[in-house]
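What you see is the complex with one protein chain gone and the rest in place.
Going in written order, the chains are labelled A and B, and every chain counts its residues from 1.
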Amino acid sequence: MSNLPYLVCAYIVFWALTFALVFSIWLRQRRLEREIAALAAVLAEESGVTR
Amino acid sequence: MGNENVERVRRPWQDASGIALAALSGVAMCGALGMVFLYAPREVTMGDVQRIFYFHVASAWVGFFAFFVTFLAGVGYLVRGERSWDILALSSVEIGLTFITMTVVTGSLWARPVWGSYWTWEPRLTISAVQLLIYVAYRMLRAAIDSPERRARFAAVYGSVAFVTVPLSWFAIRWWRTIHPDVLTGGEGMTITPRMSHTLLVSLAAFTLLYATLLWQRVRLERAADALAHLRARLEVNRLSS
Partner (left out) sequence: MRFFLKVWAILVKDMAAELHTREMISAMLVFSILALLIFSFALDLRGATARAAAPGVLWATVAFAGTLGLSRSLAREQQAGCMDGLLLAPVDRSAIFFGKALGNAILMGLVEVVLLPLFSALFGVPLLRPGVLLVTALGTLGYAAVGTLLAAIAVNTRAREVMLPIMLLPLAIPALIASVRATGVLVEGGALGYAMGWVRLLVVYDLVIVAVALLTFGYVLEE
């Protein structure tokens, strides 16, 4: 029974690492989205200029 | 050409397969968790701490499987030369590294209450640690090369050699440990009942689904990054030519 802290800790580790990975991927996806939006804006501007 | 990838990452809710996978693994995980805590019996010698075993073994399995996928993807890249193989390899490494870290940490947390120390050089745990170090070396190698083509090629070669040594390391470590067994550890010390086997199988399935989900997302991310880089290059070309 006194071993329960280890059990809890282990499961926290499982979830923490999983969510760390998910969060990391999500953050990078968001950054990518922002850059894509910026690029799209630039492209639109430039095609507007050259018309 | 790259625009679809770019658009896909902008609209995650349209990624049907990704969502389906995520939902499936979510359900499987809940199921596995339920079984671990409610269905599986309390182990005779170790008590409730033994419940770490299910997710610990499952993450070890995924850690090794991810390495296998990296190996295959590396060979695929060397043979085919297409970037998609390289994307698969690097994505699998990232996911695999996470899972093998889980394996080592939870294995250590399990060892302490059961066998008295955080590290017992138990063969399965040791080989997981070795795999972790190889994963890290792989990542460092990729980070140390500037040319994308070279990076893919060298990583593929390293991944292949590395993977091939893992079974050999496994045997070496196991024989080393059987000749000099720890007086404390001895054997597993765990009695396995049918219910425990069921729980383990479900855990393995759940973790495999989770791996697939995460792998898919990571691959998507990399493809979109590639597409973005491509668009940028096209923009440069347009600017230079106008």
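Here are a few things to note about the model shown:
By definition in this document, contacts are C-beta pairs under 8 Å (C-beta built on N, C-alpha and C of every residue); 3 or more make two chains touch, one makes a residue touch a chain.
In this text the structure is predicted, and so the values were computed from the model without any measurement.
The absent chain, not drawn in this view, touches the displayed chains B throughout the complex.
The chain not shown here is touched by just one of B:Leu72, B:Val130, B:Ala205 or B:Leu235, and that residue is B:Val130.
Across the entire complex, the residue among B:Phe68, B:Tyr118 or B:Trp175 in touch with the chain not shown is B:Trp175.
Only one residue from B:Ala16, B:Ala144 or B:Leu240 touches the chain missing from this view: B:Ala144. In the full complex, the hidden chain is touched by subunit B at residues 78, 130, 133-134, 136-137, 140-141, 144-146, 150, 153-154, 156-158, 160-162, 164-165, 168-169, 171-173, 175-176, 179.
Everything below uses one rule, namely that only the chains that are shown with their structure count from here on.
Subunit A and subunit B have CA centres that are 18 Å apart.
Contact residues of subunit B toward subunit A in the complex are 6, 9-10, 12, 46-49, 51-52, 55-56, 59, 94-95, 98-99, 101-102, 105-106, 109-110, 112-114, 210, 214, 217-218, 220-221, 224-225, 228, 231-232, 235, 238-239, 242. Residues 1, 3-4, 6-7, 9-11, 13-14, 17-18, 20-22, 25, 28-29, 32-33, 35-37, 39, 42-43, 46, 50 of subunit A are the ones that touch subunit B when the two sit in their complex.
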